[in-house]
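For this view, one protein chain was removed and the others were kept in their places.
Then we have subunit A:
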Amino acid sequence: MTGRPDLSTPQVVTINSDADVVRVRQLVRTAAVAVSLSLVDQTKLVTAASELARNTLVYGGGGGAEVGVVDSGRRKGIRIVFSDEGPGIANLELALTDGYTSGGGLGLGLGGARRLVDEFEVQTGTGQGTRVTITKWARSM
């Protein structure tokens, strides 16, 4: 990455390797700092993004993350959309259960990410790919 990314339009990171997952974390950190999320909220958002980016890579077979600033008028936040065209999640309820993994993970990524952000939405289904949208708002002053 060169210099400070311009966040007036959403930034897209392609996720096709471990290094891309690192890149997502770094971009999300920069964005979180830019809208003045607290240090704890930055940490929560970057951690959630790391989990979801890894899922996009490992289970989705690769995809992308779109990182943008949202503004409610009262406060700012960061919204990230992770998307892939992989197999999709047949049973979302199960996938969100702590400890459930179809790979060799800890099964905390999806459920944990949901707890770490303010808004969490998943669009998926067998054969439909997966799209996870998360938002974290700066605490209003």
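Just so we're on the same page, contacts are C-beta pairs under 8 Å (C-beta built on N, C-alpha and C of every residue); 3 or more make two chains touch, one makes a residue touch a chain; residues count from 1.
Please note the rule applied: contacts and distances are computed from a predicted model.
Asks: Can you pick, from "Cytochrome c oxidase subunit II", "Amino acid ABC transporter ATP-binding protein", "Biotin transport system permease protein" or "Anti-sigma factor antagonist", the UniProt protein name of the chain not displayed?
Replies: From the choices "Cytochrome c oxidase subunit II", "Amino acid ABC transporter ATP-binding protein", "Biotin transport system permease protein" or "Anti-sigma factor antagonist", the unshown chain carries the UniProt name "Anti-sigma factor antagonist".
Asks: Any idea which of A:Asn16, A:Thr47 or A:Thr133 touches the chain not displayed?
Replies: Residue touching the absent chain, from the options given: A:Thr47.
Asks: From the list A:Gly60, A:Gly77 or A:Gly109, pick the residue that touches the absent chain.
Replies: Once the missing chain is taken into account, the touching residue is A:Gly109.
Asks: For subunit A, which residues lie in contact with the unshown chain of the complex?
Replies: 18-19, 21-22, 25-26, 29, 39-40, 42-44, 46-47, 50-51, 54, 98, 105-106, 108-109, 111-112, 115-116
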